[in-house]
Each structure stands twice: as C-alpha cells, then as structure tokens.
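A single protein chain has been removed from this complex, and every other one stays in its place.
In this document, chain identifiers A, B, C, D and E correspond to the written order of the chains, with residue numbering beginning at 1 in each.
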Amino acid sequence: MDSGHTAWMLTASALVFFMTPGLALFYGGLVRAKNLVSTIMYSFTAIAVVSIVWVLWGYSLAFGEGNNWVGDFSYLGLRGIDIVPSADAAYPPLLDVVFQMMFAIITPALITGAFVERFKFTTYLIFLVLWVTIVYAPITHWVWGGGWISDLGALDFAGGTVIHINAGIAAVAAALLVGKRRNPGAQSNNVPFVVLGAAILWFGWFGFNAGSALAADYFAVNAFLVTNVAAATAAITWGLVSQIKNGKMGAVGLATGAVAGLVAITPAAGAVGVMGAIAIGFGAGVICFFAVELINARGLDDALDVFAVHGVGGIWGALATGIFTVSALTGVPGVVEGSFDQLIIQAQSVLGTLVYSGIASYVILLVLDKIPGLGLRVSESEEDQGLDLSLHGERAMVEDGAD
Amino acid sequence: MDSGHTAWMLTASALVFFMTPGLALFYGGLVRAKNLVSTIMYSFTAIAVVSIVWVLWGYSLAFGEGNNWVGDFSYLGLRGIDIVPSADAAYPPLLDVVFQMMFAIITPALITGAFVERFKFTTYLIFLVLWVTIVYAPITHWVWGGGWISDLGALDFAGGTVIHINAGIAAVAAALLVGKRRNPGAQSNNVPFVVLGAAILWFGWFGFNAGSALAADYFAVNAFLVTNVAAATAAITWGLVSQIKNGKMGAVGLATGAVAGLVAITPAAGAVGVMGAIAIGFGAGVICFFAVELINARGLDDALDVFAVHGVGGIWGALATGIFTVSALTGVPGVVEGSFDQLIIQAQSVLGTLVYSGIASYVILLVLDKIPGLGLRVSESEEDQGLDLSLHGERAMVEDGAD
Amino acid sequence: MDSGHTAWMLTASALVFFMTPGLALFYGGLVRAKNLVSTIMYSFTAIAVVSIVWVLWGYSLAFGEGNNWVGDFSYLGLRGIDIVPSADAAYPPLLDVVFQMMFAIITPALITGAFVERFKFTTYLIFLVLWVTIVYAPITHWVWGGGWISDLGALDFAGGTVIHINAGIAAVAAALLVGKRRNPGAQSNNVPFVVLGAAILWFGWFGFNAGSALAADYFAVNAFLVTNVAAATAAITWGLVSQIKNGKMGAVGLATGAVAGLVAITPAAGAVGVMGAIAIGFGAGVICFFAVELINARGLDDALDVFAVHGVGGIWGALATGIFTVSALTGVPGVVEGSFDQLIIQAQSVLGTLVYSGIASYVILLVLDKIPGLGLRVSESEEDQGLDLSLHGERAMVEDGAD
Amino acid sequence: MLSIEAIVKPERVNQVSAALLEAGCKGFYYLNVTGQGGQGGVEVLVGRGGTTAGRSAVPKTLIRTVVDDSMETAVVQAILDAARSPGEGEIGDGKIFVSEVKEAIRVRTGETGADAI
Amino acid sequence: MLSIEAIVKPERVNQVSAALLEAGCKGFYYLNVTGQGGQGGVEVLVGRGGTTAGRSAVPKTLIRTVVDDSMETAVVQAILDAARSPGEGEIGDGKIFVSEVKEAIRVRTGETGADAI
Partner (left out) sequence: MLSIEAIVKPERVNQVSAALLEAGCKGFYYLNVTGQGGQGGVEVLVGRGGTTAGRSAVPKTLIRTVVDDSMETAVVQAILDAARSPGEGEIGDGKIFVSEVKEAIRVRTGETGADAI
C-alpha cells in the first residue's frame, strides 16, 4: 500500500463529491427564482439516492466481471471487496468504489439541467434508480469495467464518454419527452451562485481528472495542468466570442465556457500536453457556444444546454483526444502525430454511447411517463407557481417582512 | 515520517476547518433574514477565539498527561511539542494539535444553533473561552487523552461523544436558560445557503471521519465510504418520512437528514462496514426526524434542533456502534455479532458525557447570566429589530436602492 | 518520486486555485449590488487569462535561468519541462508550474479591489496580460527564481513580497489613476458572501502557506498551524478594536481582520512558531485596522482597502519575519533572538518590491489610459447604472416578478 | 389621471406588461409583494420538514400604471385578459385598484399633466 | 372604498396582518421598504468596521388593504393596536395613510366595487 496514492485518492474523492453541490448551485442560479430549490433538489437527491444504489448493486453491475456489455452481481452490497487490502495493492480496493461512486452521482445530476422548471420530483426519484442501473452502470462497464469500448482501445481518461456524452444525450431524450417549458428563456436568477457553482465544479474537477490517474504521479500532475489550461482557454474564448457577437461578456457565459472546457479535456487529460489543452479548450469554447445557439434555434428546450455543453463538448473532447494524443503519454499516436486510427476508435466509442444511452434513456422516460400516477411533467399551475412552492413547500429566499 | 499520512492529515485538517464556515451558512440560512449576520458571527468567532484558546491551554488540558479526568498544563502554549518530529513518528506531532484544533472549533459553534436570534454576542465570546476550557477539553481528555472513557474501552472513532453528544446536551442547557424566542418558528430565510452549508459540512466530514484514522490507510477509506453512505441514507430517509407525513419533501429536511446521518456515523466510522452504515443512516433519519417533532412539541426552543440532531443523533450513533461494530475492524464484537458488552460500555460513555456536559454547561451559562453587565439575552427591542442591525450594525443584504 | 509530497502539492494547488473564486465572492459581497457581477468578473477572468499567459511565457519569465532581474524564454510554452520526472525528483516538475500558476492568478485579482465599481472591463483584460508579464513574473524571479532578493537571503516563505506587497502597491497606483468613485463608501451588499469568500480564502490559504513547504513535511505542518493561529488572532483583534471604537463588532470587520492576519503570516509561515504567529496576527489586526482608517482619511479611493490590508499587512509580515524568525527553523536569528541583520534584509526586499511594482504598475496603467479606445474608467452614466448592466448585460439577482 | 394598480400572479407579469403597452400605456412599473386574499395562503414546510403550516401569504406582483382618465376601461380590460388564469380563472388571480392622481411630472423635462405620462 | 396603508416595523407584520383579518379585511398585501421618519435612522458600520455612520434609512414593512369606507375606523384601530410597540410605543412604530380608491375589480370574475374587495 502506498500512503501517498491513498492520500491523493481520498482527496480526489472528496473533491469529486463536492462537484455535485457545486452543480446544484450552478444550475440553481441559472433558472428562475421560483424554481431554485427544485433545481437544487434534483442534484442533492442524486447524491442521496445514487450513493445507496451504487453500494447495493450499481458498483457490481459496472465493475463485476460480467461480459462485454455489463457486469454481474458478484459484488452485490460490496461483499467480496475486502476492507483490508492485499499487500501489493496501491490503495485499498474500497477506494475505487468510493471514487467511482462520486462519478455515478454527478452523471444523472447533469441530466437534470435539461428538464428543470417542469419535471415531476417523485418520478425523478425513480428515474434516478433506473437510469443509474440500466444506463450508467453498463456504459461504465464498457469503458472501465473491461467491456467492449475498453477492448477497442478507446482513450477516455476521466470519463468523457461515460459521464458527459452519456448525460448529454440522455438530456436530449428528457427534453424531448418532457416538452418545452410554458415560458422558456429567462435571465439567471442568481449570477453569483452560477459563478460559485462553476468554481466549485472547476475545483472538484481537479479531483475528477487528476484523480483518474489513480495515483499521485506524473499523470495526475499533467492531468491537473491540462485541466486548468483547457478550462481557462474555453472560458475566455466563450467570453470573447460573446464580446464580438454581442459587444458584451457576461459571467454566465464565462462560467459556461469554463465548464465546456472542463468537459472537453476530461477524456484527454491523460493523453495531451499543455498545447493540446489550449487547442481543446479553444475548440470547446467556440464549438459549444455555437452548439447552444443552434440547438436553441431548433426549438429543443434543453433548458440549461446540457447537450450543447456536455454532449457536444464531450464529443469534441473524445475526438480531440484522438487528434492530439501524444504517444509519449498514451503509447498511441494521434492525428497530429500522423495516425487516424485512434480517431476512428474514439468515434466508435462516441457513437456506441450516443446510441445506447439515447435509446435507453428515452425508453425509461417514456415508460415512466405512461405509468399511471407517475408521468414526467408537473401540472400547468404548478409550473406557473414554481416548483419550489408547489412541490417542495419552500421558498428559496424569504425576506423579513415576508416572514 | 510518512509523507502520505502527513499529506492526508494536512488535507483532513483543512477539510475539518472548512466545516465551521459551512455550519455558519447552514445555520445562517435557517434563521430569519434579520439574524443572518448574527448567526454567522457565532460560528465565525468560534474559529477566531477557540484557535487561540486551543494553542494556549486547550490542547494541554485535553492531551496533557494529567489524570483520568483532565490533562495538565505541560503543553501550555505548545511548549514541549517539537516542530521537528522524531524519526519514527508517522507524522509531525503538531499535526495532532492542528487536527484536534478544528474539532475544538466546531463543537461550541454547533451549540449556537440552540440560542440563535436572541443570545448576547459579548457574553457569547466569554462563553466560548469558558466552555472550551471547562467542558470541551476534559471530555476530549476522557475519550482521546487517556481518560476514563478510553480506559473503559468505548468506541468513538471520530468524536460522536466528544463533539455531538457534548454539543447537543449543552444546547439543551442553553435553550433552557436563554428562554424562548419572542416569535419562534419561521421559514428559512435562505434555502440555498442551507444546502450549500450542509454540502460543505458533508464535504468536510470526510476529513473529520476519514481523517480520524490518523493515516491514509484502509481505515480511512472505510470511514470515507461509510460516512457517505450513512449521510445519503439518512437524507433520503428524512425526505421520505416527510413525503409520507406531509406529502412534500423539502431541501431543508433533506439537508438536516444528511447532517443527522453524518452525526450518527461519526463514532462508528471505524467500526462498521457499508451495511452497518445503511442501518445507522436509516435509523438516524427516522429517529432524529421524530426527535425534532417531539422536542418542538415539548416547547423547548432549541431553535435549530441541535439536541434532536446532534444529541439524539450522537446517542444513536454511539449505541449503534455498540450494535453494529464488526470485530474484524475493532477487535470487539457488537450486538449483531452476539455480544451486549460493547453496547453497555457505549451507554456508559454516553451517560457520562450527558451528565457532565449538561451540568457544567448549565452552570457556566447560569453564572454568565447573573454577572452584572453580561447576561444571556438581548433586549426585547434588539430581538425585534434583529441582531444583525442591533448588535453588529450590519444588514446581511442591501439592495441598490436601499444603499 | 515521493507520492506523499506529490499528493500534498496536488491538493495544495487545488486549494490555492479555490482562493480566487473565494476572492471573487469576498470582493463581490463588499461592493454595491449593482456591481456584484462586475467585481466577480475581475477575479474570474484573472483565472482564465493568467492561466494561459503563465504556461505560454509567464512561467518562463519567472523561473527561466535568466539573470538577477528576470528569467528568460527557455521554458516558452513549457517546452523543456518534462512530464515524466527524473528519478530523484520529489515530485514532477510540472507540479511547480501548476502550484505557481495559482499564485500568478490571484495576485492581479487582488489588485482589482482598488478599482472596483469603475474600471473598464476590456482595458482590464489587457492590463492582466501586461501586468503579469512585466511586474509579476520578474518579481517572482527575484524571490523564487534565483534573483536578487533570493541572493540577499530574504525570507519569504509563501510570497508576502511577491503577492501581497506587490498587489498592494499596484492597487495604490490603480486607485490614483482611475480616480475616486462618484459615490464612495457604502454598506456591503452581501455579508454572507463576504464571510463565505473570506472562509474560502482562509481554507485555500492552508494550501498557499503549507503548500509552500513543497512537501508534506514538518515545515508544512508548522506553516498550517501558524497560518490558522495568525488569522484567528488578527480576526478577533480587529473585532475587538472595532468593538472598543464603535461599540460594535461586524462580520465584515472580522473577515477583513482574518485576511490581514493571513497576509501577514504568509512570509513568516516557515520561520516562526505559534507564539510568533500570535504576535504577528495581533500586529496585523491593529496595524491594518488603523491603516484602513488612515488611508481612507487621506482620500485615496482604494475601494476595498487593498493597500491597507495586503500592502501594509504584507510589509508588516515581511518585517515581522525578520523580527520573530526562529533560527531553529530558518537558520537565521531574528530580532527576538538578538540580531537585526535579517530585519534589514527584509526591509530591502520590501523596498525593492514597492519601488518596482509601484512604478511599473503606474506606467502600465498610464499607458493604457492614454491609448485611444482604451482608457481606465467607464463613463459616468455606466458607473451610475452599475457595471453589471452597463458592461456585462447581467443583473446579479433577478427575482421572480422581475423576470 | 388615474392610477391603475393590479396585484397579479408573478408568472403573469410579462403578459400583463405586454398587454399594457398594447393598450397604449406609456409606462408602468412592478414590484414583488406578498399578499393574502380569498386564496387562503399556500402550504409551506416549516422547521425541518416535519410539519406543514398553512401560510397566509403568497408571492404576488403589483404592477402599476398611471394613465389618462379616458383609458380606464381599455387598460382594465387588458389587465383582466392578461392576468386571468386559463380556463375560468383561479382564486388568487388578483385584484385591480383604480384611484385618482392629481398630477404627474416628468423629471427630465419638468412637463406636467397628460404630457408627462 | 379606501386604501389604508401602514408603514410598520417588519417584526410587527404578522401581528398586523392577523389584526386586519380579524377586523374583517378580505385581503391585503405587504412589502419591504426602507424608510426614514422621526426615528433618525439606525447606526451601521461602514467600511471594514472602522467607522459607524448614522444611517438615515431603516427597514420597514408597508402593509396595505383596500376596504369599504365604513371600515375605516375599525381597521385603523386594529393596526394601531397591533403595530404599537409594547409599553408607550416607540419612535419608528410607523404611520398610517388613508386615501380614496375609485374602483376595485376582481380579476377572476370581473366583479367591481364592494363585491371585489
């Protein structure tokens, strides 16, 4: 056992945990004030529900031996995973469970951005359980549990496919099925929360990406560096595009750009150096900016642009990994080193994820919509009143006189 | 010296530090808007005052050789504790001082939840000094400094007795003496602060519990895992009980449930596995929920339910440790492994803490109340106006036109 | 390679990163509500812009061989810095780049406190690039890159000179050139943000100071301890001075005191023990409190007291390091150990920094002011309306009805 | 001149203000208030989610415009149409209050009376 | 119809609104304002806690109800009783302003006049 690796992985796990509350604030700040509590609740309950699902059967489905497509039930309730590690382990095996749990928590929370301000809370709780089981665990198995994408040799250092493309396409399915808000498009109710949330995401992403080295080694250090550089580049790129187009650079745009950069560097964090990170960040800033425009113009009410940022950003990142990968780091050459092979592999992994997650998420939601007593969408008057008061019986902020 | 252990303990200390500002937000969000600054100040000044008391004499009273009841003055001003560690230490001894300092800070801050919206700030500053000296340091000595509870063989991995039961019963004393608010019960003024505060507490609690392994080892990893699982289980349990009872699940309830789960797992974090954690979390969710109801119905104005959450949750956790302890981890069997011995030891440690802290806290506050010029309670008109303006000369939020 | 040191330096880097968003909130809470977004943007864009400058040429200018005054271009774009470390390195060399990058980000962000509520955003973006290149990188080279201050033997453990005195005097230059606000002095718009921001700064400062040990060793532990104690002492000192002077202790004062204490202990964190920390913290509380008064009375509109807190606090810290340094830690005796030599060296390093940064910052800003199309100051009506709406097209908070 | 004030559901503000402009109002302002009427309040959780309390106060928005006497009927009708919930309307849809204004002055120019509004 | 507005201490709102209902008001609304009167302001810290400044403005709550002319005395008395600080009252307890309302309309039904309030 290496206490240094263990120390870093403990820290990284805590950092990734912190991302979901960060996301709660980020998303919460972007919606209308009357849906702030509701938006926070989607993320917060993801922590509560997925943690339990994960230790009971999620981890087993993702990391159990199984086959090429899904794990098995050998680790049900974590039995068979020793608390006391074997002598030659770098760190205790439960630490994998912990670190991966944090990823499983944030992924469905990301999806909620698509359907904020109108999704039924009770149905959402059930959706969480089903989606993690049916969509998240298998795809994790594909990439990290010995499934077909890992066999393919796809590079996905910290989960661009598993987390971001997956959440992004599920968001499209959700936005399609839940339908447009009665009144889409509004100013963010709380810009400081948006920025603080984005900052916590960024902070936690150091654990996400550098932690994915699974050791306190030079991979972790490089991942840390490129993560910061890509996020910074994407943030300022987004800002400058906005400045050129609208004559103004706003904090919401900058924060969104940063997130887009973080998403894009995620699969590449173990594969590129600092120049690759600048390229990936720049690409994320430009591509995701226009993806937001385009998708909004299409009339899909993916309220907080989950697909444009996480889906498109994730796809860009996965492909860019195939473009910019440095063979000194990954052992495989990318397009800039003259080989298109890796790019094609990356594209296959992207496609597989898009197809499976898109269809499976759609079906899950469709079924939930049809089950009597469930359904995806709140009533018109609940939506009008805001979900905070109508579903949760709370107002986000109450001033004195109004007490 | 092991740099990995040192790295983790440094990190854990920082995480535990961060809990007190988290508590400030958590408590601050729960009160009326006119007392937000005041509530934050109670926690924030605890950091300032207790840090100093701790290095001057607090640490010495807690960890000095002393006797079964209290330490001594051998480490006054930390003299005798070498900056440069001996060769065979796992980490520098000052790191113990640091880590323990963070515990000493948050414990009195927890108490303040009982008396927010009406406790005199200047008296509070004096209370801080006295309480840490007279109540906190001795009880710490009992459990971790070689005192009677440690002799007894009680299991208290991360301080369920020292921190939570202790603060919980002191809260009762304080609520009794300071009396009811003129107008108890109100909506939380800021739900996002409540959630953010709870999230910071949760995040920091990984340092609190996993740091209490005092090493980056498998105890730390297991503690990390069970901490998260217990908190998650308690949160969703609380939410579901609320849903069943009121037809609504609110963010304040969920956050409170999470804290109850964190409290309950604290003494058990080194003693139980993941299934024990689910049981403890579930118990915390149900028991603390009804404890809140019951205590409110009794008419004790423990404003932010410190006893119901930290006292009752801590007692449940201490006893549950005796129930679910796995001998593979602790060397002693619990009730589920067929022995009641540990449960009885746990109960004794709970009782000792309740009695001593309850009485000593009561006496300290009583004396402060009687001293001319001090007193516990602000004037009626100060309470009406809100403590922010009347005691601190600040308004939590000032909008433009009101500038 | 030592995985423990690497783990701690990764963590410390993340912590220091988090300080800048903390600063955004801290500063954001202190201004008028109509400038909250704008104030946050200054800090947030510093992260985005400086990260890029740093990896492209900033690091090279600071840490390239060069001469006594400035580095060179040998590390341009980080070429020549190996991702894979040599066998005998304590941690990968890129980790130095990362850790130092976080320092380079926060320093210009600190300056912005001087000119909030009126500085032109587009000019600021250019200022960031120039200032980091022309002022920050050279001074870093002086102290840590083998320049004249390091030759002198000055003690600056974590950057009191490089960061705080440097930012403080640049703030004076900026305040002079941008001129007074139309309406200086107002209540803070959001005290909870001020406190949360200060808490994040404090939390991150553990990475800043203890990370500057560049290892998870006893220096780090001691730095951690004295950082906390100095901050605590300065906070409560500030509060008590305010209590004595005004009969009230406010949260903004306490938070400012804490920051002053953190600033002052920065250069001394590797040189003093806990008693020295109390002395330094106490001095910071008193000196910076009256520095604020004095400077305000002079009519310099350094809006958020950057010079009084970071400049004066930094000077006090640098000198105090010469006074309280313990030869057991640093190998050199301080005034309390009977030697004035170190104090004189410290004074020289302070003076050098004041003169160079003061003049260079003034010239940079003067030039920016004169360039047609740039200029430092927004128009009167933009200032009146608030920079959030006029420059960024965003309102910090939008309530429902106003949507 | 008349002051026409409507207390409406917050989610109707955009519609109501558009309707005012269409009806020919030159200006208006709105603000958030907390109100109680026939609606009997909204249920909220208090404490830690343990109890629901019938709350007497609901977030509303007050929107006000000052218009010429001649516009009264048109403006009132515009508000009624825009503020009423779909269907038959709901309790809580709000109230309109009309009162006299003696004088109006434009700050920029000092103009008074009908010219000022 | 009359509009009765009271500017009171924020901490009295619950009492005042209960008193209004008891006095027979059918509806009311309230909002936070910042006011100055005889009270001369409250002292606040400005800057970094270095200086106290006498501030001219104090948080107050305005509560307003529209009632039938006949209810004037009863409602005013109810407010006076509920809003006055214990003892002899304090500076800052507030003001009540009464003015005429020409017309009231219920949005849901379009009813007017006394039926609407």
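By definition in this document, contacts are C-beta pairs under 8 Å (C-beta built on N, C-alpha and C of every residue); 3 or more make two chains touch, one makes a residue touch a chain.
Computed from a predicted structure; not experimentally measured.
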Next on the checklist: Using the document's definition of touch, tell me which of A:L23, A:A186 or A:I278 contacts the absent chain.
Outcome noted: A:A186
Item to check | Identified contact with the non-displayed chain, of E:P10, E:G35 or E:G50 | outcome: E:G35
Checklist outcome for this item: Given A:V252, A:I287 or A:L376, the residue that touches the chain left out of view is A:V252
Item to check | For chain A, the residues touching the chain missing from this view | outcome: 185-187, 238-239, 242, 245-250, 252-254, 256, 289, 292-293, 296, 305
Checklist entry - What chain E residues would touch the chain not displayed? => result 2, 6-8, 31-38, 56-57, 60, 62, 76, 79-80, 83-85, 88-91, 93-100
Checklist entry - If the missing chain were put back, which residues of chain D would it touch? => result 3, 17, 21, 26-31, 66, 99-110, 116-117
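The definition used in the following text is that only the chains that are shown with their structure count from here on.
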Checklist entry - For the homomeric pair chain B and chain C, should the interface be classed as same or different, according to whether the shared residue numbers exceed half of all numbers used? => result different
Item to check | Counterpart interface for C-E, drawn from B-D, A-D or B-E and sharing over half of its contact pairs | outcome: B-D
Item to check | Result of counting contacting C-beta pairs for B-E and B-D, higher pair | outcome: B-D
Checklist entry - Taking each chain's centre as its mean C-alpha position, how far apart are chain A and chain D in Å? => result 42
Checklist entry - Between chain C and chain D, what is the separation of their C-alpha centroids in Å? => result 49
Checklist entry - Where in chain A do residues touch two or more other chains at once? => result 2-5, 7-8, 11, 34, 190, 386, 392-395, 399-403
Checklist outcome for this item: Two or more other chains are touched by the chain E residues 10-11, 14, 30-31, 43-45, 52, 59
